[in-house]
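Excluded from the complex is one protein chain; the other protein chains are retained at their positions.
Labels run A, B and C following the written order; every chain starts at residue 1.
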Amino acid sequence: MTRYTSATVDDRAEMLEAIGVDSAAELFEQIPEPLRLGRPLALPDGLSESEVFDRLAALAARNADAEEQVCFVGAGMYDHYVPAIVDAITQRSEFLTPYTPYQPEISQGGLQVMFEFQTAMSELTGLPVSNAGLYEGPSSVASAGYLAMGATKRRRFVVSRGVHPHSRETLATYSKGYGAEIVEVGLEGGLTDAAALAAAVDGETAAVILQSPNFLGSVEDVEALGAAAKEHGALLVVATDPMTLGILKPPGECGADIALGEGQPLGNRLDYGGPSFGFFCATEEQIRRMPGRIAGETEDVDGRRGFVLALQTREQHIRREKATNNICTAQALNALAAMVHLAWLGRQGFRELGELLAQRTAYARERLAAVNGVELLHEAPVMREFAVRLEAPVAAVLDRCAERGIAAGYPLGHEYPEHSDGLLVAITERRSREQIDDLAEALGAAIAAERTGERVGAA
Amino acid sequence: MTRYTSATVDDRAEMLEAIGVDSAAELFEQIPEPLRLGRPLALPDGLSESEVFDRLAALAARNADAEEQVCFVGAGMYDHYVPAIVDAITQRSEFLTPYTPYQPEISQGGLQVMFEFQTAMSELTGLPVSNAGLYEGPSSVASAGYLAMGATKRRRFVVSRGVHPHSRETLATYSKGYGAEIVEVGLEGGLTDAAALAAAVDGETAAVILQSPNFLGSVEDVEALGAAAKEHGALLVVATDPMTLGILKPPGECGADIALGEGQPLGNRLDYGGPSFGFFCATEEQIRRMPGRIAGETEDVDGRRGFVLALQTREQHIRREKATNNICTAQALNALAAMVHLAWLGRQGFRELGELLAQRTAYARERLAAVNGVELLHEAPVMREFAVRLEAPVAAVLDRCAERGIAAGYPLGHEYPEHSDGLLVAITERRSREQIDDLAEALGAAIAAERTGERVGAA
Amino acid sequence: MSSAITETPMQRERAKTIYEKSKPGRRAAVLPGAGVPEHPLEELIPANLLRDEPPRLPEIAEPEIVRHYNRLSRRNFDLDSGFYPLGSCTMKHNPRLNERVAALPGHARLHPAQDPKRAQGALELMWLLQQSLGEICGLPHVSLQPSAGSHGELAGLLLTRAYHADRGEQRTKVLAPDTSHGTNPASVTMAGYEVVKVATNARGGVEMADLRAKVNDEVACLMLTNPNTLGLFDENIAEIAALIHEVGGTLYYDGANLNAVMGHSRPGDMGFDIVHVNLHKSFSQPHGGGGPGAGPIAVSDRIEPYLPRPQVVRRESDNGGGPSFDLDFDRPKSIGRLRGFQGNFGVFVRSYAYILSLGADGLAEASETAVLNANYLKARLGEGRAGERLPIAFERHCMHEFVLSGKPMKKQLGLATLDLAKRLLDFGFHPPTVYFPLLVDEALMVEPTETETKESLDAFADAIEQILSEAEADPEVARQAPYTTPVRRLDEVRATRRPVVRQPLGD
Partner (left out) sequence: MSSAITETPMQRERAKTIYEKSKPGRRAAVLPGAGVPEHPLEELIPANLLRDEPPRLPEIAEPEIVRHYNRLSRRNFDLDSGFYPLGSCTMKHNPRLNERVAALPGHARLHPAQDPKRAQGALELMWLLQQSLGEICGLPHVSLQPSAGSHGELAGLLLTRAYHADRGEQRTKVLAPDTSHGTNPASVTMAGYEVVKVATNARGGVEMADLRAKVNDEVACLMLTNPNTLGLFDENIAEIAALIHEVGGTLYYDGANLNAVMGHSRPGDMGFDIVHVNLHKSFSQPHGGGGPGAGPIAVSDRIEPYLPRPQVVRRESDNGGGPSFDLDFDRPKSIGRLRGFQGNFGVFVRSYAYILSLGADGLAEASETAVLNANYLKARLGEGRAGERLPIAFERHCMHEFVLSGKPMKKQLGLATLDLAKRLLDFGFHPPTVYFPLLVDEALMVEPTETETKESLDAFADAIEQILSEAEADPEVARQAPYTTPVRRLDEVRATRRPVVRQPLGD
């Protein structure tokens, strides 16, 4: 008997008797003999709790996390401070352990949180309808593509190269399935090439997909770029970083039909990439094509206000092959974390945080641009993240900075071969002026050392 | 307005109007002008949550905790593994934030926990009555002395030198207040000198105070030693380590009138010494002289089972100067942690843990005794902790071990000048055979290095 | 005086959103100062790209935020409150140890783009989890990327497409039994295939005749779960596998029911090519009120080349040192990414901790006890009124769950399965899954899991008995139920007809 099961020898005897078999093994006889494993799994024996803890703590110790290295890496996930109340609330059994709220009478807590969350995301994006969350960012882009196909009965997406590479790749993966074609539009000076975009959009275009701030940190003129979509009756899909929406014009005010993105910056820790959540907002027009759960307000038989899962007729458990999406288990707890973080920031704090990010980003950008061997990759206006060019091999420079306890940024070369010398630097409220100055210093030293061909570790 | 207060400018205006004053300052005018501070406190400005976190994390990083150094230090507090459910339960608002349960109808959770805890401590100690916990170990010994004075109307304590030095010193501090005299009885071969004890006890003795396992880890023959107390009508007070009571004969079966001790090993982390709790159990005879809260079972008006604070007529808020003790706020949350830990260990696990400690202690004792330059301080039977003698300056040896990531033990010299070469080594279920072997090796190497006068850090 | 309760305290407390508790000027967060020379915002970002008004987020101090969400939490029923026999969802205990290890900074604050050199612990953990799941499923190659079961299904179908495409084949159909979970057909459509339903036979397994009739070279894949959603093991699985493989199709295993067979039987040995595993079911990841989860897939050799990118790999060191771990992007035949970064790592930590805790025996014992508990509860519900009014849909030993039919109850007492479910709420139980699988009239799908005590199972059976006898006296009691929940029956139709999906806000 493990620490998690309760059937004692006596229990087993009584239960087997009631079932009318002599042993539990008999119950497994419905499995044809040749398909029974007939040996223990080739896995280690179970461990005590303290041994499991020590084992995993030892593994964790072999990761250079943001407590060990000052983290300027972003690329969609950011080292924001997650307030303590987020953990305190999300760790409550009542939020942590229930299933999806199929029985609304005993799930009002979770359902109301979804309703509050939908309201918050709707406020952030400036679009009237939000769902309760999807898996994460890039797959939300793919889901938007699926929605657009259903809405327009067209099969082509025009996608900016400024959209996160993971989103573009995920969209491509899904497209092989639901059968769509992707046309990519390049960047000019850090921004989507407007002319090329206009030229690429036509009557076959289901959706124009942009990101702002884009992957290089540039703030796009979504409204201007989106005109082409409107013109040809394509949906305008805008991916965005929710943390920038305290100061940036919301996609909904720029003509977006769908606004979505990676939710991690809101109340979710880095967790080496997940779990986080994807947010997904749209116009009223798309409400019955939305993917994922949506909570709605209603009343009980006595007239008490209450909340339920609304519009379930979109979903797989009702509509099966005709569902608007296949998603079932999503990321409810992560959406709760976001809601608590947003309530904690509040209307004023959320704006102040946006301003703080803009100011520190500007400072960092200037500071780094002044470093010998570093220049800006582009001059476009940026928010919370920006790209530079290094006059030394990026990988080597990153190694040298790592030795000094700094994760200096995200190397662009892998996903943007045209920028093999590019480095993407991200700012959060945790990155102080001192840390930014240290980064500038470390980069300068690393580049100098590379030029003089000094040995790594020599510094 | 801080993040913890809610009075907006409008709120303040409305409130001041209702009060009928023009400013909050007016309310402070009842303080005579010369006594008003009239300047800001000489403290730094407030910080954001992430800054406070970083500040305290930086301080914490300058401590060599048990995650950083393998911990063989005990002396009353031990590096046991605290199961995760202890934190999960004690961190629930419903247990973390209420006051002492003065309103039983809305405090049944806390009161039932106290009742369950009292039952557990009564089972451990073999005495019928337990309170809901006191501050911690040593001050509980002082409270036992106060009880014994009340019970016997005598003013002398006979105390074994095997009792924790902190307990003896605390008893002395309190005794200066309530006016008692202390006679100390020495140790022979690691055990209380029985003859000297018998000689010291007389008709003036209020209590005989022993500890088993004593400070040197030796298991005392409490029953035999206690005879003298019985003979002269003194109370027998026994301090003990609760983690040893899975296998050691409980004080209640050895004739103890009072059994008490430091509760930290049960579900409480080290926390650099606190908060933990003291447990305090006694015979029925002493129930109305007990210090601290005691929960009792009763019924509500509809016949439902319920729990209340019982025997409050002992306490300061009712009896004031005639109270059996002055304690008010105690350590309820720490007692809850202990109860959860004990439920998690369970009847079998608690015994198994006792056996595990005995076996590993025996192994460690043999292993260290075999090290060149180390010998046993005494041959008495020990449980979970034991004392050795080092043929090199203890402080220097400890420094060398620390450099190898081992906190090798507790130096006896400070409190037992007669054992200036003594080291006390403690074992928990977290100390594996490998770690014990490393300790042996480190001690051997350190002693050798000291002999050859090698520089510290050279190793 | 008990006239003084006509409503429970929670019912009396009407729902109020956090926006309705907001008051201008209040705040919880205090942010650090910029600490750098500041510029007017318009100098940094063109004014036309800036927003005029900040979003109308709540304005409220920390104490009231905590009270609001703590209070809301009490309006949830959860696994730690009581028995939760929600069929197909495997509501087993969620060990808190797993939460503790997932929260270690080395996991929680590790950036997903950290250089693999500096994330060796995380990559090794993922690799170890891949190995463990491969062994449990009997399929050697594992990708942890899918975010949940349905994501794993989509992945499996895309793998199938890539596999056939690589052979120059174009297949259009995917077979799935009429008992299959809704995500199966939904995934099929998303993957660009057409679903073909396969009938169920008298023993609750696949109707072989129907299957034979529908198997042909247009069939890309057959999706099954075994034991299936009736909780029954399909004895014909070997023959089924042979049929599909003969026509060159792939066999997909929906792993939602893996909790029945861990350490007893392996999908790979049954002939499946692709399996998804719901870590939030069999491997104890908490459900979180609707996620997060993770749906890793395990596949056979022939499918391996197409696995998503990147793949976590172990490299033996050339220079005699220990092995190292890396992310392999160089997979030319890969279907590509299904999401950002490496997947729901925090979930991997919890599930790996669970596997380490139980070990080989523990996992087998868990499945055995799950099956024992299910059969015992089935036996208890075979007695008395339940036996009569709620007969078992297919009379056989079940695996980890079983399905009852409320048809007689409805006919004889006028009590719908929904009414029974709602009345169970008053007894402090979460109801079973209702009206699924569709095949069974008025279905009740019951999955107790291994972590429940015999006492809980007995109490549940007694409650059903009591509700049925109460209904014989007066069916209205159940029809109007629940009475003691924070709210009573809710108008779901209105919520869909005239959806109100966000709080309207003034300024």
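Note that in this section a residue touches a chain if its C-beta (ideal position, glycine included) is under 8 Å from a C-beta of that chain, and two chains touch if they have at least 3 such contacts.
Predicted, not measured: the structure shown is a model, and the values here were computed from it.
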Touch criterion as defined above, residue of B:109, B:255, B:393 or B:413 at the omitted chain: B:109
Full-complex contact with the absent chain, from B:185, B:258 or B:383: B:383
Chain C residues that touch the omitted chain in the full complex: 1-2, 4-9, 13, 23, 61-64, 66-67, 70-71, 74, 80-82, 93, 95-96, 426, 428, 451-453, 476-477, 480-481, 483-484
Interface with the unshown chain - residue positions in chain A: 1-6, 8-11, 46-51, 83-85, 87-88, 93
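Operating definition for what follows: only the chains that are shown with their structure count from here on.
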Chain A and chain B: spacing of chain centres that average the CA atoms, whole Å: 47
Centroid spacing, where centroids are CA-atom means, of chain B and chain C in whole angstrom: 45
Residues of chain C engaged with two or more neighbouring chains: 26-32, 60, 62, 66, 70, 95, 97, 99-100
Chain A residues counted as touching two or more neighbouring chains: 49, 53, 57, 67, 83, 88, 91-93, 429
